[in-house]
Structure formats: structure tokens, C-alpha cells
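Input: a single structure, listed below in C-alpha cells.
Excluded from the complex is one protein chain; the other protein chains are retained at their positions.
What follows is chain A.
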Amino acid sequence: MSRPAPARPAYAPPDTPGPPRSARDPLPSTTPSSTPPPRATSRPEGKTPTGVYSRYARRYARLVTMPTNASAAAHALTDVASSDSTLRRFLHGLPGVDAVGLEGRAASLGTRSIKTTAKAYAIDLAISMVDLTTLEGADTPGKVRALGAKAVAPDPTDPATPSAAAVCVYPDMVATAKAAVAGSAVKVASVATAFPAGRAPLSVKLADVREAVARGADEIDMVIDRGAFLAGHYMKVYDEITAVREASGAARLKVIFETGELSTYDNIRRASWLGMLAGADFIKTSTGKVAVNATPANTLLMLEAVRDFRAQTGVQVGVKPAGGIRTSKDAVKFLVLVNETAGGDWLDNHWFRFGASSLLNDLLMQRQKLATGRYSGPDYVTVD
């Protein structure tokens, strides 16, 4: 009794459905009349519809279909945004998120035990990734200067402590922040585009961005128009991001989705791809101004998105979870997510950041604990 012959070529992923690759439509934009791919709300990874969608999130994409020429691939994806309907079809063709699986995966990665030297490495890495943030109506120049000094030398008692990645302030405080971190590698990030609501005319948002850049911001944190996104006006969101991208010039652009307002994981995945297609240098979870901010699950989802985006286009995009990360333990869990999902290439403050303020103090206390062997207390770090 012989076993049946394998149904698929050996090189194809085992669960790829549909006809051989050559028979498939290469891009959705070239097949406007084809049936839209079925919504796949709880489909496991890999069992995706045909066409460009099937390439999304596939482990073996690089082996089978990955064009090694990045610009050609990027060109292929630019067609996606050629019209509202193609963009919608692309975003809605992304495979649905298995919410239970996603949260389970995020939770299981959170159980890794990181100790001793690995912990010391993780804490120093996390300190170097902190975007030290103050976004309050009560921000004073004095507070911003203090924050800048803290970002440059987080622990004055130990010069070996790495600097934070950046200070993140409102546009009118950029010049003050810039002066406070002058001469160091610490960047100045500015929120813009009518942060945090984003409810302002485009002209006002762009003026906001230009002002921030003119005052010396190295990075711009923009918010997307959640209202337009939720109403399904993806092209409007896309155009706004590209306009801001242009206005921010050489500054790196972080796009904030406010995941707490997007309601579903599917929306977060769509927003991530939309942001990356429109030219974001970073995708960022949230403003820190709503009830639900960065969670391990939504950050994991965005890490998957940047991994797959690079696999398809060769373009690397950074990720910044922001808000609600307060303890070293949480920060280390996020670093595990990064390493296990996007990979070691993202374990650098050029590609991964924490938007936080109180997190830094906890990291410093843990660092002191590792150095001295005794638990430290809030009396031994600066109060913001």
C-alpha cells in the first residue's frame, strides 16, 4: 500500500491553498473585477486567500516569492494606494487576526525568565530605548529642561548608565528641549498634528509639523485621523500621512494609531499597513491619553506587521509602544516580544522605543538593585 503522492510542490508552504503561483494574480490592483477575498476573522496564519494577500505574514515568503530587489517590491506595493478602492481592498484583504491566539502568544512570551546578565543587558537596552515623555498642559520650560538633563544622564550617581533615546514634548517646547540635550546623542521628538485628538484641518496639522521641524525636532510623532479611519476613508488617512511625511522633511516620522480607539485587532493590523505604506518610519501604539494604551498583544501585532512589511518590501519600520508601560518587568517582556517576533534587528533604539515617563525610574531602580544587591526606592531617583 503506497502513500498518496504529495499534493503540492515540496518548496511550497504546506498549507498554501489554490493553484500554482504562476496562475495567480500578482497584485490586487491589476484585477479590479476579481472577487474580493473572503474575510478571514479567525483563520490561522498561512491559510490566506490568493494573490498578494497570501504573501502576507507567511513564514516562507522570502524563500518562495520574496523579490530580492527591494525597490521593485516597494513599487509593487505603491500601486496598492493608487485609489481608494484598491487601498480598501488591500487592507480588507489582510488576514483577520486570531485574537485568542494573539493574546495567548503575547502572554506566553511574557513568561520568559530573564535573569542576571541577560537582565542587566535588557535593562540597559530598555533605558536606551526610552522616549522620555512629558505631554501635559502644565509643562513648563523648567520641567522640560529637567527632563532633558535626565534623558542625557538618567542616573547621575552612575555615569555608566546609558542615555535615553529621546525626549518627547509638545511643539512649543521643542526649542527648550533641544537646548537641554545639546551636545548629546539624545534626540528631540515632538508630537504634532493637533495631538492627541487630531481633530484639526489638514492645513493646521501641517503648520504644526513645520513649526516643530523648524524649531529643531529630530522626530515627529503624528496622530492619524481615527474618525476617518473608522469611517473607512482610508485614502484620506493615507494622504494625510504622506502630506505630513513631506512636511517633516528629514525628521523621522512616527505614526500614532491610538489603538485603544480602533476597537479591533483587525483594525490595528490595517492601520499598521496603512501607516507603513504611507511612509511611516515608526508605527506607534497610542498617545497615552486614553484608557487602553500599549498592551503586549497590540504591540505583538504591530511587530508582526513590520516584520512582514520588511519581508515584502525590504523597508524596515520601527515600533513604539507608548503609555501604560511602568515597570522594568513589563519593559523586558516587550523586548522579548521584539526579539521573538521581529528579530534582533529591531533590538536597537533606532528601531524600537518605549514612550514612557515613569518607566525610566523603575528601570533605574532595578539597575541599582542589580549593582548593589539591595532594593532601591523612589527616594534614590529623580522625581519628574
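As a convention for this text, a contact is a pair of C-beta atoms (placed from the backbone, for glycine too) under 8 Å apart; a residue touches a chain by one contact, two chains touch by 3 or more; residues count from 1.
The working rule: contacts and distances are computed from a predicted model.
The unshown chain of the complex is recorded in UniProt as "Aldehyde dehydrogenase", chosen from "Aldehyde dehydrogenase", "3-oxoacyl-(Acyl-carrier-protein) synthase", "Phosphate transport system permease protein" or "Potassium-transporting ATPase potassium-binding subunit".
The chain that is not drawn here is touched, among residues A:101, A:156, A:232 or A:378, by A:378.
On the side of chain A, touch with the chain left out of the figure occurs at residues 373-380.
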